[in-house]
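The complex appears here minus one protein chain, its other protein chains still in place.
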Amino acid sequence: MRKYVIRRLAFLLVSLALASVTLFVLLRIMPGDPANALLPVGATPEQITAAQHQVGSDLPLIVQFLHWIRDLSTFHFGTSIISSYSVGPEIASRLSLTVPLTLIAFVVAVAIAIPLGFIAAFKAKTWYGALLNGFSQLGIAIPVFWVGVIFIFIFALKMMILPSGGIPPEGWANFPGMLKYLILPVATIALVMSSSLTRYVRSATLDVLGSDYLRTSRSLGSTFTQAMVRHGLRNAAAPVISIVGIELATTFVGAVVVESVFALPGLGSLLVRAIAQHDYPVIQGVLFISTFAVLIIGFFADLIQRLVDPRLITNLSGGLK
Amino acid sequence: MKTVKAHRSWSLIIGLAIISTIILVALISWLWLPYSLDNTDGGRLSQPSATHWLGTDKLGRDLVSRLMVGARIALTVGFSAVLIAGVVGLTLGMAAGFAQKWLDESLSALLDILIAFPTLLLAMLIVAARGSSLTSAIFAIGFGMSAIIARLTRLLVKRVLSKDFITASRASGTSWPRIIALHVLPNIWPTLIVSFALQFGLAGLAEASLSYLGLGAPPPNASWGSLLQEAQATVMTSPIAAIAPGLLLVALVISVNLIADGLREVADPTLRRAR
Partner (left out) sequence: MNILEIRNLTITTSANVKVVSDVSLLIAPGARLGVIGESGSGKSLTALACIGLLPSQLSATGSVILGDINPQEIIGVSDKVLNSIRGRVASIVFQEPITALDPLMKIGRQLAEPLRRHQGLSGDALEKAIIQALEEVRINNPSRIATSFPHQISGGERQRAAIAMALACKPSLLIADEPTTALDVTVQSEVLALLDSIVSERNMALLFISHDLAVVGQITDNVIVLKDGAIVESGLLREIMKKPTHPYTQDLVKNALILDDALDIAKGGA
(Lines give C-alpha, C1' and ligand atoms only; values in the text may rest on other atoms or scores of the structure.)
Protein backbone atom coordinates (compact mmCIF):
# COMPACT_ATOMS: atom_id res chain seq x y z
CA MET A 1 0.00 0.00 0.00
CA ARG A 2 2.76 2.41 0.89
CA LYS A 3 4.42 1.82 -2.43
CA TYR A 4 1.18 2.63 -4.13
CA VAL A 5 0.77 5.90 -2.25
CA ILE A 6 4.20 7.05 -3.30
CA ARG A 7 3.54 6.05 -6.87
CA ARG A 8 0.22 7.84 -6.85
CA LEU A 9 1.81 10.95 -5.35
CA ALA A 10 4.39 11.00 -8.09
CA PHE A 11 1.59 10.65 -10.60
CA LEU A 12 -0.17 13.61 -8.97
CA LEU A 13 2.90 15.80 -9.26
CA VAL A 14 3.41 14.83 -12.88
CA SER A 15 -0.21 15.63 -13.61
CA LEU A 16 0.14 19.02 -11.99
CA ALA A 17 3.24 19.73 -14.01
CA LEU A 18 1.51 18.65 -17.19
CA ALA A 19 -1.48 20.81 -16.37
CA SER A 20 0.69 23.86 -15.77
CA VAL A 21 2.47 23.45 -19.06
CA THR A 22 -0.80 22.92 -20.90
CA LEU A 23 -2.34 25.99 -19.33
CA PHE A 24 0.66 28.04 -20.22
CA VAL A 25 0.80 26.87 -23.81
CA LEU A 26 -2.89 27.12 -24.51
CA LEU A 27 -3.17 30.64 -23.22
CA ARG A 28 -0.16 31.79 -25.18
CA ILE A 29 -1.37 30.53 -28.51
CA MET A 30 -4.33 32.84 -28.42
CA PRO A 31 -4.18 35.09 -31.43
CA GLY A 32 -3.18 38.55 -30.39
CA ASP A 33 -1.11 39.84 -27.57
CA PRO A 34 -2.40 39.89 -24.02
CA ALA A 35 -1.22 43.44 -23.90
CA ASN A 36 -3.99 44.36 -26.33
CA ALA A 37 -6.47 44.17 -23.53
CA LEU A 38 -4.88 47.22 -22.03
CA LEU A 39 -4.74 49.33 -25.09
CA PRO A 40 -7.21 51.69 -26.69
CA VAL A 41 -7.77 51.52 -30.41
CA GLY A 42 -5.07 53.20 -32.45
CA ALA A 43 -2.43 53.10 -29.76
CA THR A 44 0.98 54.60 -30.39
CA PRO A 45 4.05 52.34 -30.61
CA GLU A 46 5.27 53.66 -27.28
CA GLN A 47 1.98 52.77 -25.65
CA ILE A 48 2.16 49.29 -27.15
CA THR A 49 5.69 48.71 -25.89
CA ALA A 50 4.77 49.98 -22.46
CA ALA A 51 1.77 47.70 -22.26
CA GLN A 52 3.78 44.71 -23.41
CA HIS A 53 6.38 45.42 -20.82
CA GLN A 54 3.76 45.71 -18.16
CA VAL A 55 2.20 42.45 -19.09
CA GLY A 56 5.50 40.73 -19.70
CA SER A 57 4.74 39.61 -23.23
CA ASP A 58 7.89 41.24 -24.56
CA LEU A 59 10.03 38.63 -22.85
CA PRO A 60 11.10 35.44 -24.60
CA LEU A 61 8.64 32.58 -24.22
CA ILE A 62 11.03 30.48 -22.16
CA VAL A 63 11.52 33.27 -19.68
CA GLN A 64 7.78 33.75 -19.46
CA PHE A 65 7.42 30.04 -18.76
CA LEU A 66 10.03 30.09 -16.04
CA HIS A 67 8.35 33.06 -14.42
CA TRP A 68 5.09 31.17 -14.59
CA ILE A 69 6.54 28.14 -12.84
CA ARG A 70 8.19 30.27 -10.21
CA ASP A 71 5.01 32.13 -9.55
CA LEU A 72 2.87 29.03 -9.43
CA SER A 73 5.01 27.36 -6.84
CA THR A 74 4.57 30.33 -4.57
CA PHE A 75 0.93 30.71 -5.47
CA HIS A 76 1.58 34.12 -6.91
CA PHE A 77 -0.84 34.67 -9.66
CA GLY A 78 0.10 38.17 -10.60
CA THR A 79 -2.29 41.01 -11.03
CA SER A 80 -5.35 41.37 -13.16
CA ILE A 81 -4.70 43.08 -16.44
CA ILE A 82 -8.08 44.71 -16.43
CA SER A 83 -8.51 45.89 -12.89
CA SER A 84 -5.06 45.65 -11.38
CA TYR A 85 -6.04 43.73 -8.32
CA SER A 86 -3.89 40.97 -6.97
CA VAL A 87 -5.19 37.72 -8.37
CA GLY A 88 -4.12 35.40 -5.56
CA PRO A 89 -6.05 37.05 -2.73
CA GLU A 90 -9.04 37.58 -5.01
CA ILE A 91 -9.14 33.87 -5.79
CA ALA A 92 -8.82 33.06 -2.11
CA SER A 93 -11.73 35.24 -1.19
CA ARG A 94 -13.85 33.80 -3.97
CA LEU A 95 -12.99 30.29 -2.86
CA SER A 96 -14.57 31.08 0.46
CA LEU A 97 -17.85 31.07 -1.39
CA THR A 98 -17.37 28.42 -4.03
CA VAL A 99 -15.87 25.76 -1.77
CA PRO A 100 -18.65 25.80 0.84
CA LEU A 101 -21.23 25.96 -1.93
CA THR A 102 -19.76 22.87 -3.58
CA LEU A 103 -19.37 20.91 -0.37
CA ILE A 104 -22.80 21.72 1.02
CA ALA A 105 -24.46 20.90 -2.29
CA PHE A 106 -22.55 17.61 -2.46
CA VAL A 107 -23.45 16.58 1.06
CA VAL A 108 -27.11 17.41 0.44
CA ALA A 109 -27.05 15.46 -2.81
CA VAL A 110 -25.54 12.42 -1.09
CA ALA A 111 -28.01 12.69 1.77
CA ILE A 112 -30.83 12.58 -0.75
CA ALA A 113 -29.33 9.94 -2.99
CA ILE A 114 -28.59 7.27 -0.39
CA PRO A 115 -32.11 6.76 0.90
CA LEU A 116 -33.66 7.26 -2.52
CA GLY A 117 -31.21 4.85 -4.10
CA PHE A 118 -31.93 2.24 -1.43
CA ILE A 119 -35.66 2.58 -1.89
CA ALA A 120 -35.33 2.44 -5.64
CA ALA A 121 -33.37 -0.79 -5.30
CA PHE A 122 -35.44 -2.51 -2.63
CA LYS A 123 -38.67 -1.58 -4.31
CA ALA A 124 -37.40 -1.93 -7.84
CA LYS A 125 -40.34 -4.10 -8.82
CA THR A 126 -43.03 -1.73 -7.59
CA TRP A 127 -44.47 1.17 -9.51
CA TYR A 128 -42.99 3.79 -7.25
CA GLY A 129 -39.60 2.15 -7.44
CA ALA A 130 -39.79 2.32 -11.19
CA LEU A 131 -40.97 5.91 -10.98
CA LEU A 132 -38.02 6.79 -8.79
CA ASN A 133 -35.71 5.19 -11.28
CA GLY A 134 -37.39 7.14 -14.05
CA PHE A 135 -36.93 10.40 -12.21
CA SER A 136 -33.27 9.78 -11.68
CA GLN A 137 -32.87 9.05 -15.38
CA LEU A 138 -34.60 12.35 -16.06
CA GLY A 139 -32.44 14.22 -13.61
CA ILE A 140 -29.23 13.60 -15.49
CA ALA A 141 -30.72 15.10 -18.63
CA ILE A 142 -31.65 18.41 -17.02
CA PRO A 143 -29.30 21.38 -17.45
CA VAL A 144 -28.36 22.72 -14.05
CA PHE A 145 -28.75 26.37 -15.06
CA TRP A 146 -32.28 25.73 -16.26
CA VAL A 147 -33.23 24.34 -12.88
CA GLY A 148 -31.74 27.46 -11.34
CA VAL A 149 -33.80 29.78 -13.49
CA ILE A 150 -36.97 27.81 -12.79
CA PHE A 151 -36.28 27.89 -9.05
CA ILE A 152 -35.73 31.64 -9.20
CA PHE A 153 -38.98 32.00 -11.08
CA ILE A 154 -40.96 29.95 -8.59
CA PHE A 155 -39.43 30.72 -5.23
CA ALA A 156 -37.95 34.13 -5.66
CA LEU A 157 -40.19 35.90 -8.08
CA LYS A 158 -43.57 34.24 -7.79
CA MET A 159 -43.60 33.16 -4.17
CA MET A 160 -41.02 35.69 -3.02
CA ILE A 161 -39.78 33.62 -0.11
CA LEU A 162 -36.15 33.40 -1.14
CA PRO A 163 -33.69 35.83 -2.69
CA SER A 164 -33.09 35.59 -6.41
CA GLY A 165 -29.36 36.00 -6.23
CA GLY A 166 -26.32 37.62 -4.73
CA ILE A 167 -25.12 37.33 -1.19
CA PRO A 168 -25.45 39.51 1.91
CA PRO A 169 -22.83 42.28 1.91
CA GLU A 170 -21.23 41.11 5.13
CA GLY A 171 -20.56 37.70 3.66
CA TRP A 172 -20.06 34.83 6.08
CA ALA A 173 -20.10 37.21 9.02
CA ASN A 174 -23.83 37.14 8.50
CA PHE A 175 -24.11 33.37 8.72
CA PRO A 176 -27.91 32.96 8.70
CA GLY A 177 -28.23 35.50 5.91
CA MET A 178 -25.60 33.68 3.90
CA LEU A 179 -27.42 30.39 4.31
CA LYS A 180 -30.66 31.95 3.15
CA TYR A 181 -29.02 33.20 0.00
CA LEU A 182 -27.42 29.83 -0.63
CA ILE A 183 -30.58 27.75 -0.30
CA LEU A 184 -31.63 28.03 -3.93
CA PRO A 185 -28.14 27.60 -5.39
CA VAL A 186 -27.55 24.55 -3.22
CA ALA A 187 -30.95 23.10 -4.07
CA THR A 188 -30.28 23.62 -7.76
CA ILE A 189 -26.97 21.81 -7.76
CA ALA A 190 -28.14 19.12 -5.37
CA LEU A 191 -31.21 18.32 -7.46
CA VAL A 192 -29.13 17.51 -10.50
CA MET A 193 -26.28 15.78 -8.67
CA SER A 194 -28.58 13.63 -6.56
CA SER A 195 -30.09 12.17 -9.72
CA SER A 196 -26.86 10.64 -10.91
CA LEU A 197 -25.84 9.65 -7.38
CA THR A 198 -29.19 7.94 -6.85
CA ARG A 199 -28.57 5.84 -9.94
CA TYR A 200 -25.21 4.71 -8.60
CA VAL A 201 -26.60 3.87 -5.18
CA ARG A 202 -29.50 2.01 -6.73
CA SER A 203 -27.24 0.04 -9.03
CA ALA A 204 -24.82 -0.87 -6.26
CA THR A 205 -27.64 -1.90 -3.94
CA LEU A 206 -29.30 -4.02 -6.63
CA ASP A 207 -26.02 -5.84 -7.16
CA VAL A 208 -25.80 -6.58 -3.46
CA LEU A 209 -29.43 -7.68 -3.20
CA GLY A 210 -28.92 -10.22 -5.95
CA SER A 211 -25.54 -11.36 -4.69
CA ASP A 212 -24.57 -14.89 -3.74
CA TYR A 213 -22.67 -13.88 -0.63
CA LEU A 214 -25.81 -12.42 0.86
CA ARG A 215 -27.47 -15.77 0.23
CA THR A 216 -24.56 -17.61 1.82
CA SER A 217 -24.80 -15.51 4.94
CA ARG A 218 -28.52 -16.13 5.20
CA SER A 219 -28.07 -19.84 4.58
CA LEU A 220 -25.96 -19.89 7.71
CA GLY A 221 -28.71 -18.40 9.80
CA SER A 222 -28.35 -14.64 9.70
CA THR A 223 -31.41 -12.48 9.24
CA PHE A 224 -31.71 -10.39 6.11
CA THR A 225 -30.82 -7.25 8.05
CA GLN A 226 -27.80 -8.84 9.66
CA ALA A 227 -26.54 -10.05 6.31
CA MET A 228 -27.10 -6.63 4.71
CA VAL A 229 -25.28 -4.83 7.49
CA ARG A 230 -22.36 -7.24 7.68
CA HIS A 231 -21.82 -7.75 3.98
CA GLY A 232 -24.19 -5.60 2.00
CA LEU A 233 -23.25 -2.14 3.16
CA ARG A 234 -19.56 -2.39 2.47
CA ASN A 235 -20.06 -4.03 -0.90
CA ALA A 236 -22.62 -1.42 -1.90
CA ALA A 237 -20.43 1.41 -0.71
CA ALA A 238 -17.39 0.32 -2.71
CA PRO A 239 -18.64 1.19 -6.21
CA VAL A 240 -20.25 4.39 -4.94
CA ILE A 241 -17.04 5.53 -3.30
CA SER A 242 -15.21 4.89 -6.53
CA ILE A 243 -17.17 7.63 -8.23
CA VAL A 244 -17.16 10.14 -5.38
CA GLY A 245 -14.11 11.87 -6.78
CA ILE A 246 -15.62 12.43 -10.19
CA GLU A 247 -18.98 13.41 -8.80
CA LEU A 248 -17.38 15.95 -6.50
CA ALA A 249 -15.54 17.44 -9.45
CA THR A 250 -18.80 17.56 -11.38
CA THR A 251 -20.46 19.28 -8.43
CA PHE A 252 -17.71 21.85 -8.51
CA VAL A 253 -18.39 22.50 -12.18
CA GLY A 254 -22.08 22.75 -11.38
CA ALA A 255 -21.26 25.36 -8.77
CA VAL A 256 -19.24 27.30 -11.33
CA VAL A 257 -22.24 27.50 -13.64
CA VAL A 258 -24.79 28.11 -10.92
CA GLU A 259 -22.82 31.09 -9.64
CA SER A 260 -23.66 32.84 -12.88
CA VAL A 261 -27.34 31.98 -12.51
CA PHE A 262 -27.56 33.47 -9.05
CA ALA A 263 -24.97 36.22 -9.47
CA LEU A 264 -22.84 34.79 -6.68
CA PRO A 265 -19.36 36.31 -6.39
CA GLY A 266 -17.52 33.02 -6.46
CA LEU A 267 -14.73 31.48 -8.48
CA GLY A 268 -17.06 30.62 -11.34
CA SER A 269 -18.26 34.12 -12.01
CA LEU A 270 -14.69 35.37 -11.73
CA LEU A 271 -13.60 32.92 -14.38
CA VAL A 272 -16.44 33.69 -16.75
CA ARG A 273 -15.79 37.42 -16.55
CA ALA A 274 -12.06 36.96 -16.99
CA ILE A 275 -12.55 34.86 -20.10
CA ALA A 276 -14.82 37.45 -21.62
CA GLN A 277 -12.28 40.16 -20.87
CA HIS A 278 -9.19 38.18 -21.89
CA ASP A 279 -7.76 38.80 -18.44
CA TYR A 280 -4.97 36.24 -18.60
CA PRO A 281 -3.53 36.25 -15.11
CA VAL A 282 -6.97 35.73 -13.69
CA ILE A 283 -7.86 32.96 -16.15
CA GLN A 284 -4.57 31.22 -15.47
CA GLY A 285 -4.95 31.54 -11.75
CA VAL A 286 -8.50 30.24 -11.57
CA LEU A 287 -7.92 27.37 -13.95
CA PHE A 288 -4.78 26.35 -12.15
CA ILE A 289 -6.51 26.34 -8.81
CA SER A 290 -9.41 24.39 -10.28
CA THR A 291 -7.07 21.84 -11.82
CA PHE A 292 -5.18 21.58 -8.57
CA ALA A 293 -8.42 21.00 -6.67
CA VAL A 294 -9.67 18.39 -9.12
CA LEU A 295 -6.38 16.48 -9.07
CA ILE A 296 -6.12 16.55 -5.29
CA ILE A 297 -9.70 15.37 -4.92
CA GLY A 298 -8.97 12.55 -7.34
CA PHE A 299 -5.86 11.59 -5.39
CA PHE A 300 -7.65 11.27 -2.08
CA ALA A 301 -10.67 9.62 -3.63
CA ASP A 302 -8.37 7.05 -5.17
CA LEU A 303 -6.64 6.33 -1.87
CA ILE A 304 -9.92 5.95 -0.01
CA GLN A 305 -11.20 3.63 -2.68
CA ARG A 306 -8.18 1.39 -2.35
CA LEU A 307 -8.64 1.28 1.38
CA VAL A 308 -12.20 0.12 0.95
CA ASP A 309 -11.70 -2.43 -1.82
CA PRO A 310 -8.78 -4.81 -1.31
CA ARG A 311 -9.16 -6.26 -4.78
CA LEU A 312 -7.80 -3.06 -6.26
CA ILE A 313 -4.54 -3.21 -4.41
CA THR A 314 -3.47 -6.23 -6.30
CA ASN A 315 -4.16 -4.67 -9.67
CA LEU A 316 -1.63 -1.91 -9.86
CA SER A 317 -1.35 -1.53 -13.59
CA GLY A 318 -3.16 1.39 -15.19
CA GLY A 319 -6.41 1.60 -13.26
CA LEU A 320 -9.05 -1.04 -12.82
CA LYS A 321 -8.83 -4.24 -14.84
CA MET B 1 -19.83 -11.39 -37.75
CA LYS B 2 -21.99 -10.97 -34.72
CA THR B 3 -25.65 -10.87 -35.58
CA VAL B 4 -27.90 -8.63 -33.57
CA LYS B 5 -30.90 -10.35 -32.09
CA ALA B 6 -34.17 -8.87 -33.26
CA HIS B 7 -35.98 -7.48 -30.25
CA ARG B 8 -38.41 -4.63 -30.02
CA SER B 9 -37.12 -2.01 -27.69
CA TRP B 10 -39.51 0.72 -26.66
CA SER B 11 -36.64 2.84 -25.43
CA LEU B 12 -35.09 2.76 -28.86
CA ILE B 13 -38.34 3.52 -30.64
CA ILE B 14 -39.32 6.43 -28.43
CA GLY B 15 -35.80 7.82 -28.39
CA LEU B 16 -35.51 7.68 -32.15
CA ALA B 17 -38.93 9.25 -32.51
CA ILE B 18 -38.01 12.24 -30.38
CA ILE B 19 -34.67 12.87 -31.96
CA SER B 20 -36.09 12.47 -35.44
CA THR B 21 -38.57 15.21 -34.65
CA ILE B 22 -35.79 17.48 -33.50
CA ILE B 23 -33.70 16.68 -36.57
CA LEU B 24 -36.69 17.32 -38.78
CA VAL B 25 -37.27 20.69 -37.17
CA ALA B 26 -33.62 21.60 -37.59
CA LEU B 27 -33.64 20.59 -41.24
CA ILE B 28 -36.81 22.53 -41.89
CA SER B 29 -35.26 25.56 -40.23
CA TRP B 30 -32.76 25.75 -43.07
CA LEU B 31 -35.48 26.00 -45.63
CA TRP B 32 -38.17 27.87 -43.80
CA LEU B 33 -38.68 29.71 -40.58
CA PRO B 34 -42.00 31.08 -39.36
CA TYR B 35 -40.29 34.45 -39.14
CA SER B 36 -36.84 35.54 -40.24
CA LEU B 37 -34.47 36.21 -37.38
CA ASP B 38 -34.17 39.81 -38.43
CA ASN B 39 -37.87 40.33 -38.09
CA THR B 40 -38.49 42.31 -34.92
CA ASP B 41 -42.05 43.35 -35.61
CA GLY B 42 -43.63 41.05 -33.13
CA GLY B 43 -43.71 43.46 -30.30
CA ARG B 44 -41.32 42.93 -27.43
CA LEU B 45 -41.94 40.05 -25.09
CA SER B 46 -45.39 39.30 -26.35
CA GLN B 47 -47.33 36.32 -25.09
CA PRO B 48 -48.06 33.21 -27.13
CA SER B 49 -50.63 33.97 -29.79
CA ALA B 50 -51.92 32.76 -33.10
CA THR B 51 -49.26 34.66 -34.99
CA HIS B 52 -46.39 33.93 -32.65
CA TRP B 53 -46.97 30.48 -31.20
CA LEU B 54 -44.63 30.94 -28.28
CA GLY B 55 -44.48 34.68 -28.19
CA THR B 56 -41.48 36.89 -28.87
CA ASP B 57 -38.20 37.73 -27.19
CA LYS B 58 -37.05 41.06 -25.82
CA LEU B 59 -36.19 42.38 -29.27
CA GLY B 60 -39.44 41.25 -30.83
CA ARG B 61 -38.07 38.20 -32.59
CA ASP B 62 -40.32 35.17 -32.89
CA LEU B 63 -39.44 32.58 -30.28
CA VAL B 64 -40.39 29.53 -32.29
CA SER B 65 -38.03 30.56 -35.06
CA ARG B 66 -35.20 31.10 -32.61
CA LEU B 67 -35.84 27.72 -31.04
CA MET B 68 -35.73 26.07 -34.44
CA VAL B 69 -32.36 27.65 -35.16
CA GLY B 70 -31.26 26.52 -31.73
CA ALA B 71 -32.12 22.97 -32.71
CA ARG B 72 -29.71 23.28 -35.60
CA ILE B 73 -26.90 24.30 -33.31
CA ALA B 74 -27.60 21.66 -30.68
CA LEU B 75 -27.54 18.92 -33.29
CA THR B 76 -24.51 20.30 -35.08
CA VAL B 77 -22.56 20.46 -31.86
CA GLY B 78 -23.69 17.01 -30.87
CA PHE B 79 -22.72 15.35 -34.12
CA SER B 80 -19.47 17.26 -34.62
CA ALA B 81 -18.24 16.88 -31.07
CA VAL B 82 -19.02 13.16 -31.10
CA LEU B 83 -17.28 12.88 -34.47
CA ILE B 84 -14.14 14.49 -33.12
CA ALA B 85 -14.31 12.54 -29.89
CA GLY B 86 -14.85 9.37 -31.85
CA VAL B 87 -11.98 9.84 -34.27
CA VAL B 88 -9.46 11.04 -31.71
CA GLY B 89 -10.68 8.70 -29.01
CA LEU B 90 -10.77 5.65 -31.23
CA THR B 91 -7.26 6.25 -32.51
CA LEU B 92 -5.78 6.88 -29.09
CA GLY B 93 -7.75 4.03 -27.60
CA MET B 94 -6.64 1.58 -30.27
CA ALA B 95 -3.05 2.65 -29.80
CA ALA B 96 -3.34 2.19 -26.07
CA GLY B 97 -5.13 -1.12 -26.52
CA PHE B 98 -2.31 -2.54 -28.58
CA ALA B 99 0.44 -0.95 -26.54
CA GLN B 100 2.29 -2.96 -23.94
CA LYS B 101 3.89 -2.28 -20.61
CA TRP B 102 5.30 1.20 -20.16
CA LEU B 103 3.75 2.71 -23.26
CA ASP B 104 0.40 1.36 -22.21
CA GLU B 105 0.85 2.59 -18.66
CA SER B 106 1.81 6.10 -19.77
CA LEU B 107 -1.07 6.34 -22.21
CA SER B 108 -3.51 5.08 -19.59
CA ALA B 109 -2.14 7.53 -17.08
CA LEU B 110 -2.56 10.35 -19.58
CA LEU B 111 -6.11 9.29 -20.27
CA ASP B 112 -6.90 9.09 -16.58
CA ILE B 113 -5.68 12.64 -16.07
CA LEU B 114 -7.75 13.93 -18.97
CA ILE B 115 -10.85 12.12 -17.81
CA ALA B 116 -10.52 13.40 -14.26
CA PHE B 117 -10.69 16.89 -15.64
CA PRO B 118 -14.29 18.03 -16.06
CA THR B 119 -15.22 18.55 -19.70
CA LEU B 120 -16.75 21.95 -19.09
CA LEU B 121 -13.62 23.34 -17.45
CA LEU B 122 -11.54 22.00 -20.29
CA ALA B 123 -13.92 23.60 -22.73
CA MET B 124 -13.69 26.90 -20.89
CA LEU B 125 -9.94 26.70 -21.07
CA ILE B 126 -9.93 26.14 -24.81
CA VAL B 127 -12.51 28.84 -25.36
CA ALA B 128 -10.37 31.17 -23.29
CA ALA B 129 -7.45 30.43 -25.57
CA ARG B 130 -9.21 30.51 -28.89
CA GLY B 131 -12.05 32.90 -28.30
CA SER B 132 -15.76 32.18 -28.15
CA SER B 133 -17.17 30.66 -31.24
CA LEU B 134 -19.09 27.63 -32.28
CA THR B 135 -15.98 25.90 -33.57
CA SER B 136 -14.07 26.53 -30.36
CA ALA B 137 -16.91 25.06 -28.40
CA ILE B 138 -17.12 22.03 -30.67
CA PHE B 139 -13.40 21.38 -30.55
CA ALA B 140 -13.26 21.91 -26.83
CA ILE B 141 -16.13 19.57 -26.07
CA GLY B 142 -15.03 17.01 -28.61
CA PHE B 143 -11.51 16.98 -27.28
CA GLY B 144 -12.72 16.66 -23.71
CA MET B 145 -14.94 13.71 -24.58
CA SER B 146 -12.30 11.93 -26.61
CA ALA B 147 -10.54 10.85 -23.43
CA ILE B 148 -13.63 8.94 -22.32
CA ILE B 149 -13.99 7.28 -25.71
CA ALA B 150 -10.28 6.49 -25.71
CA ARG B 151 -10.40 4.79 -22.36
CA LEU B 152 -13.43 2.75 -23.33
CA THR B 153 -11.84 1.76 -26.62
CA ARG B 154 -8.65 0.71 -24.86
CA LEU B 155 -10.62 -1.50 -22.48
CA LEU B 156 -12.61 -3.10 -25.28
CA VAL B 157 -9.58 -3.64 -27.49
CA LYS B 158 -7.65 -5.29 -24.70
CA ARG B 159 -10.58 -7.55 -24.01
CA VAL B 160 -10.87 -8.62 -27.62
CA LEU B 161 -7.13 -9.13 -28.01
CA SER B 162 -7.07 -11.48 -25.06
CA LYS B 163 -9.50 -13.84 -26.75
CA ASP B 164 -8.30 -17.07 -28.28
CA PHE B 165 -9.64 -16.52 -31.76
CA ILE B 166 -7.24 -13.64 -32.17
CA THR B 167 -4.29 -15.86 -31.38
CA ALA B 168 -5.69 -18.42 -33.78
CA SER B 169 -6.04 -15.79 -36.44
CA ARG B 170 -2.48 -14.64 -35.98
CA ALA B 171 -1.25 -18.19 -36.02
CA SER B 172 -2.84 -18.69 -39.41
CA GLY B 173 -0.92 -15.71 -40.69
CA THR B 174 -3.50 -12.93 -40.75
CA SER B 175 -1.94 -9.48 -40.72
CA TRP B 176 -2.74 -7.01 -37.96
CA PRO B 177 -4.70 -4.58 -40.14
CA ARG B 178 -6.93 -7.43 -41.29
CA ILE B 179 -7.40 -8.60 -37.73
CA ILE B 180 -8.42 -5.12 -36.71
CA ALA B 181 -10.91 -4.84 -39.52
CA LEU B 182 -12.29 -8.36 -39.29
CA HIS B 183 -12.23 -9.07 -35.57
CA VAL B 184 -11.49 -6.08 -33.38
CA LEU B 185 -13.77 -3.45 -34.87
CA PRO B 186 -16.88 -5.63 -35.21
CA ASN B 187 -16.57 -6.63 -31.58
CA ILE B 188 -16.12 -3.18 -30.17
CA TRP B 189 -18.46 -1.06 -32.22
CA PRO B 190 -21.75 -2.01 -30.43
CA THR B 191 -20.52 -0.77 -27.07
CA LEU B 192 -18.90 2.26 -28.66
CA ILE B 193 -22.09 3.28 -30.44
CA VAL B 194 -23.93 3.23 -27.11
CA SER B 195 -21.24 5.44 -25.64
CA PHE B 196 -21.44 7.81 -28.60
CA ALA B 197 -25.15 8.19 -28.08
CA LEU B 198 -24.65 9.11 -24.44
CA GLN B 199 -21.85 11.54 -25.23
CA PHE B 200 -24.08 13.23 -27.81
CA GLY B 201 -26.43 14.32 -25.07
CA LEU B 202 -23.60 15.38 -22.81
CA ALA B 203 -22.12 17.46 -25.63
CA GLY B 204 -25.42 19.24 -26.09
CA LEU B 205 -25.57 20.03 -22.38
CA ALA B 206 -21.98 21.23 -22.34
CA GLU B 207 -22.52 23.56 -25.28
CA ALA B 208 -25.67 24.90 -23.66
CA SER B 209 -23.74 25.61 -20.48
CA LEU B 210 -21.04 27.42 -22.42
CA SER B 211 -23.61 29.48 -24.27
CA TYR B 212 -25.47 30.25 -21.10
CA LEU B 213 -22.26 31.58 -19.61
CA GLY B 214 -21.73 33.68 -22.69
CA LEU B 215 -18.76 31.64 -23.84
CA GLY B 216 -20.39 29.89 -26.74
CA ALA B 217 -21.31 31.03 -30.21
CA PRO B 218 -21.94 34.76 -30.18
CA PRO B 219 -25.38 36.06 -31.24
CA PRO B 220 -27.34 35.92 -33.47
CA ASN B 221 -26.50 32.21 -33.50
CA ALA B 222 -29.05 31.51 -30.85
CA SER B 223 -28.15 28.29 -29.11
CA TRP B 224 -30.76 27.15 -26.63
CA GLY B 225 -28.33 27.98 -23.85
CA SER B 226 -28.05 31.63 -24.90
CA LEU B 227 -31.79 31.84 -25.33
CA LEU B 228 -32.16 30.75 -21.75
CA GLN B 229 -29.63 33.27 -20.60
CA GLU B 230 -31.47 36.08 -22.36
CA ALA B 231 -34.80 34.93 -21.05
CA GLN B 232 -33.66 34.87 -17.44
CA ALA B 233 -33.79 38.62 -16.98
CA THR B 234 -37.37 38.77 -18.18
CA VAL B 235 -38.63 35.50 -16.80
CA MET B 236 -41.50 37.13 -14.95
CA THR B 237 -43.01 38.65 -18.03
CA SER B 238 -42.31 35.79 -20.36
CA PRO B 239 -41.72 32.51 -18.54
CA ILE B 240 -42.22 30.51 -21.73
CA ALA B 241 -39.04 31.97 -23.15
CA ALA B 242 -37.14 30.51 -20.23
CA ILE B 243 -38.95 27.20 -20.01
CA ALA B 244 -38.99 26.23 -23.67
CA PRO B 245 -35.24 26.09 -24.40
CA GLY B 246 -34.59 24.04 -21.28
CA LEU B 247 -37.41 21.66 -22.09
CA LEU B 248 -36.03 21.11 -25.56
CA LEU B 249 -32.59 20.39 -24.16
CA VAL B 250 -34.07 17.87 -21.76
CA ALA B 251 -35.95 16.26 -24.63
CA LEU B 252 -32.76 16.02 -26.66
CA VAL B 253 -30.73 14.43 -23.89
CA ILE B 254 -33.51 12.05 -22.88
CA SER B 255 -33.96 10.92 -26.44
CA VAL B 256 -30.30 10.00 -26.88
CA ASN B 257 -30.23 8.30 -23.50
CA LEU B 258 -33.25 6.25 -24.54
CA ILE B 259 -31.54 5.39 -27.79
CA ALA B 260 -28.46 4.31 -25.86
CA ASP B 261 -30.56 2.12 -23.56
CA GLY B 262 -32.43 0.73 -26.52
CA LEU B 263 -29.23 -0.14 -28.35
CA ARG B 264 -27.97 -1.96 -25.27
CA GLU B 265 -31.18 -3.94 -25.09
CA VAL B 266 -31.11 -4.83 -28.76
CA ALA B 267 -27.52 -5.96 -28.58
CA ASP B 268 -28.19 -8.23 -25.64
CA PRO B 269 -31.74 -8.50 -24.35
CA THR B 270 -30.67 -10.92 -21.64
CA LEU B 271 -28.81 -8.16 -19.86
CA ARG B 272 -30.62 -6.78 -16.90
CA ARG B 273 -32.37 -3.52 -17.64
CA ALA B 274 -30.47 -0.23 -17.77
CA ARG B 275 -28.60 -0.04 -14.52
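Every chain is named by a letter (A and B) in the order it is written, and numbering of its residues begins at 1.
By definition in this document, a residue touches a chain if its C-beta (ideal position, glycine included) is under 8 Å from a C-beta of that chain, and two chains touch if they have at least 3 such contacts.
Every value quoted in this text rests on a predicted model; they were computed, and no experiment measured them.
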Practice item. Would you mind listing the shown chains in contact with the chain that isn't displayed? Key: A
Practice item. Could you tell me which of A:44, A:83, A:126 or A:223 touches the chain that is not displayed? Key: A:223
Review point. For the full complex, which residue in A:238, A:270 or A:301 touches the chain that was left out?
Key: A:238
Exercise for review: Write down which of A:7, A:70, A:158 or A:215 is the residue touching the left-out chain.
Suggested key: A:215
Review point. Mind pulling the chain A residues that touch the left-out chain?
Key: 211-213, 215-224, 230-231, 234-235, 238, 308-311, 314
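The rule is short, and it goes like this: only the chains that are shown with their structure count from here on.
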Point to revise | Centroid spacing, where centroids are CA-atom means, of chain A and chain B in whole angstrom | key: 21
Exercise for review: Going by the contact rule at the top, pick out the chain B residues touching chain A in the complex.
Suggested key: 104-105, 108-109, 112-113, 116-118, 120-121, 124-132, 201, 205, 208-209, 212-215, 225, 228-229, 231-232, 235-236, 239, 242-243, 245-246, 249-250, 253-254, 257, 274-275
Exercise for review: Spell out the residues on chain A that touch chain B in their complex, using ranges where they run on.
Suggested key: 11, 14-15, 18-19, 23, 26-27, 29-31, 137-138, 140-146, 149-150, 152-153, 157, 202-203, 206, 245-246, 249-250, 252-253, 256-257, 260-261, 271-272, 274-276, 283, 287, 290-291, 294-295, 298, 317-319
